[in-house]
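Here the structure comes first, spelled out in structure tokens, and everything after it is commentary.
A single protein chain has been omitted; all remaining protein chains appear in their positions.
Up next is chain A:
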Amino acid sequence: MSTIALSINNKAIGPIETSDDIMMIEFLHEHLNMTGTKFGCGVGVCHACTVIVDNEDGTSESVRTCINGVSRFNGKKIRTIEGHAKENEFGEIIKLSPVQETFIENFSFQCGWCTSGFVNETTVLVERLKLMPIHVSEIETVIDKALGDHICRCTGYVKYYQAVKELILATEGLTRS
């Protein structure tokens, strides 16, 4: 057994006793009842289960939870799909994040299974571009590099990519011309 304590969506979680060999997604689902992170292929290929890990140096990275054990996240600060929208004091959603908004406005997803992974990956990308803006001509290459590993079986990616491009162009400071 291992004892795990971490921060998820700015809330302190644990210490919680878990078995050593469970993957992070199982911990989220079974111990915390946080089921917004989806289990897809189970072998690290589809990236549906991606969450955000915020590093101490201010950078963030996307990490797959189906192939990474819970001990990798011990003591870390992570964000999941449940943490993006703003909630009121009663826990009701009052405002979606810009990434969530753009995906809805562009009809990017259909069944939604891959969406939490796309939202987390795009959020990491947008935050990175705030720190390191790119030339406007690089947009499509940068989006493809960031999201290229995420598999969607409904919409064929175009509306996801269009939505991200729209958001990057509409957000001040992410690109330079």
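Convention: a contact is a pair of C-beta atoms (placed from the backbone, for glycine too) under 8 Å apart; a residue touches a chain by one contact, two chains touch by 3 or more; residues count from 1.
Here is the rule we go by: contacts and distances are computed from a predicted model.
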One chain of this complex is not shown here; going by its UniProt record, which of these names is it: "ABC transporter", "Stage V sporulation protein AE", "Cytochrome c family protein" or "Carbon starvation protein A"? "Cytochrome c family protein"
One chain is left out of this view; which of A:16, A:32 or A:67 touches it in the full complex? A:67
Absent-chain interface residues of chain A come out as 2, 20-21, 23, 43-45, 61, 66-74
